[in-house]
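Shown next, in C-alpha coordinates, is the structure this report addresses.
Missing here: one protein chain of the complex. Every other protein chain is in place.
Chain IDs A and B follow the sequence of writing; residue 1 opens each chain.
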Amino acid sequence: MSDKKQFMFLNRRAPYGTIYAWESLEVVLIAAAFEQAVSLAFIDDGVYQLVTGQDTTGIGMKNFSPTYKTLGDYEVRHMYVDKESLEARGLTADDLVVVPWEDWETEETVDNIVEVVDSDQLAELIEQSDVVFSF
Amino acid sequence: MSDLHTVNKSPFEKNSLDTCLRLSKAGSSILLYEDGVYAALAGTAASGKIAGALADRKVYVLEPDYRARGLKSDRLIEGVEMVDYAGFVDLVESCDKVQAWV
Partner (left out) sequence: MKFAIQVNEGPYQHQASDSAYHFTKAALEKGHECFRVFFYHDGVLNGTRLTTPPQDDRNIVNNWVELAEKYDLDLVVCVAAAQRRGIVDEGEAERNGKDATNIAPRFRISGLGQLIEAAIQCDKLVVFGD
(Lines give C-alpha, C1' and ligand atoms only; values in the text may rest on other atoms or scores of the structure.)
Protein backbone atom coordinates (compact mmCIF):
# COMPACT_ATOMS: atom_id res chain seq x y z
CA MET A 1 0.00 0.00 0.00
CA SER A 2 1.58 3.24 -1.07
CA ASP A 3 -0.94 5.84 0.05
CA LYS A 4 -0.33 7.45 3.41
CA LYS A 5 -2.90 6.75 6.07
CA GLN A 6 -4.08 9.40 8.50
CA PHE A 7 -3.25 8.09 11.97
CA MET A 8 -4.93 9.61 15.01
CA PHE A 9 -3.61 8.71 18.46
CA LEU A 10 -6.18 9.38 21.16
CA ASN A 11 -4.77 10.19 24.59
CA ARG A 12 -7.35 10.23 27.36
CA ARG A 13 -5.29 9.28 30.42
CA ALA A 14 -3.17 11.21 32.87
CA PRO A 15 0.54 10.35 33.13
CA TYR A 16 2.19 8.27 35.92
CA GLY A 17 -0.96 6.90 37.58
CA THR A 18 -0.94 4.27 34.85
CA ILE A 19 1.56 3.45 32.11
CA TYR A 20 -0.84 4.07 29.21
CA ALA A 21 0.39 7.58 28.42
CA TRP A 22 4.05 6.56 28.30
CA GLU A 23 3.53 3.37 26.33
CA SER A 24 1.28 5.15 23.80
CA LEU A 25 4.00 7.73 23.33
CA GLU A 26 6.36 4.85 22.50
CA VAL A 27 3.98 3.79 19.72
CA VAL A 28 3.93 7.34 18.33
CA LEU A 29 7.74 7.39 18.23
CA ILE A 30 7.82 4.09 16.32
CA ALA A 31 5.06 5.21 13.93
CA ALA A 32 7.39 7.97 12.71
CA ALA A 33 9.44 5.38 10.85
CA PHE A 34 6.46 4.33 8.74
CA GLU A 35 5.93 7.70 7.04
CA GLN A 36 2.23 7.99 7.76
CA ALA A 37 0.41 11.23 8.56
CA VAL A 38 0.40 11.25 12.36
CA SER A 39 -1.81 13.40 14.59
CA LEU A 40 -2.37 13.21 18.34
CA ALA A 41 -5.45 14.27 20.26
CA PHE A 42 -5.49 14.97 23.99
CA ILE A 43 -8.90 14.57 25.57
CA ASP A 44 -10.20 14.19 29.15
CA ASP A 45 -7.32 13.52 31.58
CA GLY A 46 -5.04 13.13 28.54
CA VAL A 47 -4.56 16.92 28.58
CA TYR A 48 -2.55 16.47 31.80
CA GLN A 49 0.15 14.73 29.75
CA LEU A 50 1.09 18.07 28.18
CA VAL A 51 1.28 20.17 31.35
CA THR A 52 4.68 21.81 31.87
CA GLY A 53 6.72 21.58 35.05
CA GLN A 54 6.38 17.85 35.68
CA ASP A 55 8.90 16.69 38.29
CA THR A 56 9.03 12.99 39.03
CA THR A 57 12.10 12.98 41.28
CA GLY A 58 9.96 12.14 44.29
CA ILE A 59 8.28 9.08 42.79
CA GLY A 60 11.22 7.33 41.17
CA MET A 61 9.61 7.25 37.75
CA LYS A 62 11.02 8.55 34.49
CA ASN A 63 9.78 12.01 33.58
CA PHE A 64 8.78 11.46 29.98
CA SER A 65 7.19 14.87 29.46
CA PRO A 66 10.26 16.31 27.63
CA THR A 67 9.63 13.74 24.90
CA TYR A 68 6.44 15.56 23.82
CA LYS A 69 8.52 18.60 22.88
CA THR A 70 10.46 16.50 20.38
CA LEU A 71 7.45 15.01 18.60
CA GLY A 72 7.84 17.48 15.74
CA ASP A 73 11.05 15.60 14.90
CA TYR A 74 9.05 12.35 14.79
CA GLU A 75 6.79 13.20 11.87
CA VAL A 76 3.97 14.33 14.16
CA ARG A 77 2.30 17.26 12.45
CA HIS A 78 -0.64 18.01 14.71
CA MET A 79 -1.28 17.81 18.44
CA TYR A 80 -4.89 18.69 19.12
CA VAL A 81 -6.08 19.55 22.61
CA ASP A 82 -9.76 19.30 23.46
CA LYS A 83 -10.89 22.74 24.62
CA GLU A 84 -13.68 21.43 26.83
CA SER A 85 -11.37 19.01 28.67
CA LEU A 86 -8.78 21.75 29.13
CA GLU A 87 -11.26 24.26 30.53
CA ALA A 88 -12.93 21.69 32.77
CA ARG A 89 -9.53 21.22 34.44
CA GLY A 90 -8.90 24.92 34.90
CA LEU A 91 -6.10 24.92 32.35
CA THR A 92 -5.26 27.09 29.36
CA ALA A 93 -2.90 26.67 26.42
CA ASP A 94 -0.28 28.59 28.47
CA ASP A 95 -0.04 25.62 30.84
CA LEU A 96 0.98 23.27 28.04
CA VAL A 97 4.23 22.40 26.32
CA VAL A 98 5.23 24.12 23.10
CA VAL A 99 6.14 21.76 20.29
CA PRO A 100 7.94 23.24 17.28
CA TRP A 101 7.93 21.58 13.87
CA GLU A 102 10.06 21.91 10.79
CA ASP A 103 9.93 20.30 7.38
CA TRP A 104 13.57 19.47 6.60
CA GLU A 105 12.97 19.47 2.87
CA THR A 106 10.91 22.62 2.37
CA GLU A 107 12.27 24.38 5.47
CA GLU A 108 8.69 25.25 6.36
CA THR A 109 8.46 25.83 10.09
CA VAL A 110 5.65 25.97 12.63
CA ASP A 111 6.33 27.52 16.04
CA ASN A 112 3.90 25.28 17.88
CA ILE A 113 1.90 22.32 16.61
CA VAL A 114 -0.14 22.14 19.82
CA GLU A 115 -3.57 23.48 18.94
CA VAL A 116 -6.65 23.87 21.13
CA VAL A 117 -9.79 22.83 19.23
CA ASP A 118 -13.47 22.73 20.10
CA SER A 119 -15.72 19.66 20.09
CA ASP A 120 -17.00 20.11 16.55
CA GLN A 121 -13.51 20.54 15.13
CA LEU A 122 -12.23 17.53 17.06
CA ALA A 123 -15.15 15.33 15.98
CA GLU A 124 -14.43 16.31 12.38
CA LEU A 125 -10.69 15.61 12.74
CA ILE A 126 -11.34 12.22 14.27
CA GLU A 127 -13.82 11.34 11.57
CA GLN A 128 -11.37 12.34 8.83
CA SER A 129 -8.69 9.99 10.19
CA ASP A 130 -8.20 6.55 8.66
CA VAL A 131 -7.07 4.77 11.82
CA VAL A 132 -7.67 5.70 15.46
CA PHE A 133 -5.30 4.27 18.05
CA SER A 134 -6.61 4.07 21.60
CA PHE A 135 -4.60 3.02 24.63
CA MET B 1 -20.50 4.70 5.75
CA SER B 2 -19.55 6.21 9.07
CA ASP B 3 -17.60 5.43 12.21
CA LEU B 4 -18.35 2.80 14.82
CA HIS B 5 -17.67 3.99 18.37
CA THR B 6 -17.26 1.32 21.03
CA VAL B 7 -17.84 2.07 24.72
CA ASN B 8 -17.02 -0.51 27.39
CA LYS B 9 -17.34 1.61 30.54
CA SER B 10 -20.32 2.01 32.81
CA PRO B 11 -21.67 5.57 32.53
CA PHE B 12 -21.73 5.62 36.34
CA GLU B 13 -17.98 4.92 36.58
CA LYS B 14 -16.26 6.92 33.85
CA ASN B 15 -16.99 9.67 31.37
CA SER B 16 -16.13 7.57 28.29
CA LEU B 17 -19.73 7.59 27.08
CA ASP B 18 -20.03 11.37 27.58
CA THR B 19 -16.89 12.01 25.57
CA CYS B 20 -17.96 9.53 22.92
CA LEU B 21 -21.32 11.26 22.56
CA ARG B 22 -19.70 14.69 22.44
CA LEU B 23 -17.15 13.71 19.79
CA SER B 24 -19.10 11.30 17.61
CA LYS B 25 -20.90 12.69 14.61
CA ALA B 26 -24.51 12.37 13.53
CA GLY B 27 -24.94 9.23 11.47
CA SER B 28 -22.30 7.27 13.36
CA SER B 29 -22.96 4.11 15.37
CA ILE B 30 -22.25 3.33 19.00
CA LEU B 31 -21.75 -0.17 20.37
CA LEU B 32 -22.10 -0.63 24.14
CA TYR B 33 -20.28 -3.71 25.43
CA GLU B 34 -18.68 -5.03 28.65
CA ASP B 35 -19.67 -2.59 31.44
CA GLY B 36 -20.81 -0.15 28.77
CA VAL B 37 -24.07 -2.12 28.52
CA TYR B 38 -25.38 -0.45 31.70
CA ALA B 39 -25.86 2.71 29.62
CA ALA B 40 -28.52 0.88 27.58
CA LEU B 41 -30.91 0.53 30.53
CA ALA B 42 -34.09 2.54 30.75
CA GLY B 43 -34.99 4.24 34.01
CA THR B 44 -31.47 5.13 35.18
CA ALA B 45 -29.82 8.50 35.80
CA ALA B 46 -27.86 7.92 32.57
CA SER B 47 -30.73 6.82 30.31
CA GLY B 48 -31.19 10.27 28.81
CA LYS B 49 -27.73 10.12 27.24
CA ILE B 50 -28.52 7.17 25.00
CA ALA B 51 -32.09 8.32 24.42
CA GLY B 52 -30.64 11.61 23.16
CA ALA B 53 -28.03 9.91 20.99
CA LEU B 54 -30.71 7.84 19.27
CA ALA B 55 -32.02 11.01 17.63
CA ASP B 56 -29.20 11.00 15.11
CA ARG B 57 -27.07 7.94 15.81
CA LYS B 58 -27.59 4.20 15.93
CA VAL B 59 -26.96 2.48 19.25
CA TYR B 60 -26.23 -1.21 19.68
CA VAL B 61 -25.67 -3.32 22.77
CA LEU B 62 -23.70 -6.58 22.85
CA GLU B 63 -26.23 -9.14 23.98
CA PRO B 64 -23.83 -11.65 25.61
CA ASP B 65 -22.52 -8.87 27.88
CA TYR B 66 -26.03 -7.61 28.60
CA ARG B 67 -27.30 -11.10 29.53
CA ALA B 68 -24.19 -11.90 31.56
CA ARG B 69 -24.99 -9.00 33.86
CA GLY B 70 -28.54 -10.14 34.54
CA LEU B 71 -30.10 -7.30 32.57
CA LYS B 72 -33.59 -7.94 31.27
CA SER B 73 -34.78 -7.27 27.73
CA ASP B 74 -37.70 -5.17 28.96
CA ARG B 75 -35.26 -2.71 30.56
CA LEU B 76 -33.52 -1.97 27.25
CA ILE B 77 -34.01 1.61 26.02
CA GLU B 78 -36.36 1.57 23.05
CA GLY B 79 -34.48 1.91 19.79
CA VAL B 80 -31.29 0.23 21.04
CA GLU B 81 -30.54 -2.88 18.99
CA MET B 82 -29.12 -6.10 20.40
CA VAL B 83 -26.25 -7.76 18.52
CA ASP B 84 -24.20 -10.88 19.18
CA TYR B 85 -20.47 -11.19 18.39
CA ALA B 86 -21.26 -12.00 14.75
CA GLY B 87 -23.30 -8.78 14.67
CA PHE B 88 -20.36 -6.91 16.25
CA VAL B 89 -18.18 -8.19 13.39
CA ASP B 90 -20.78 -7.04 10.84
CA LEU B 91 -20.82 -3.56 12.40
CA VAL B 92 -17.04 -3.35 12.14
CA GLU B 93 -17.14 -4.59 8.56
CA SER B 94 -19.69 -2.01 7.46
CA CYS B 95 -18.22 1.06 9.20
CA ASP B 96 -15.43 3.36 7.99
CA LYS B 97 -13.32 2.72 11.05
CA VAL B 98 -13.66 1.77 14.68
CA GLN B 99 -12.98 4.14 17.48
CA ALA B 100 -12.61 2.53 20.91
CA TRP B 101 -13.36 4.86 23.83
CA VAL B 102 -11.45 2.62 26.24
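In the analysis below, contacts are C-beta pairs under 8 Å (C-beta built on N, C-alpha and C of every residue); 3 or more make two chains touch, one makes a residue touch a chain.
No experiment lies behind these values; they were computed from the predicted model shown.
A.B. asks: With the missing chain put back, one of A:23, A:87, A:102 or A:118 would touch it. Which one?
C.D. replies: Considering all chains, including the one not shown, the answer is A:23.
A.B. asks: Among B:26, B:42 or B:92, which residue is in touch with the absent chain?
C.D. replies: B:92
A.B. asks: Would you write out the residues of chain B that touch the absent chain, in ascending order?
C.D. replies: Here the touching residues of chain B are 8, 33-35, 64-65, 84-86, 88-90, 92-93, 95, 97-98, 100, 102.
A.B. asks: Across the whole complex, list the residues on chain A that are touched by the chain not included here.
C.D. replies: These residues of chain A touch the chain that is not shown: 1, 5, 7, 19-20, 23, 26-27, 30-31, 33-34, 36, 131-135.
Everything below uses one rule, namely that only the chains that are shown with their structure count from here on.
A.B. asks: So, what's the distance in Å between the C-alpha centres of chain B and chain A?
C.D. replies: Computed from C-alpha means, the inter-chain centre distance equals 27 Å.
A.B. asks: Flag every residue of chain B that touches chain A in the complex, lowest number first.
C.D. replies: 2-3, 15-16, 19, 22-25, 28, 96-102
A.B. asks: Under the touch definition given earlier, write down the residues of chain A that touch chain B in their complex.
C.D. replies: Where chain A meets chain B, its residues are 10, 12, 43-44, 82, 84, 119, 122-124, 126-127, 129-132, 134-135.
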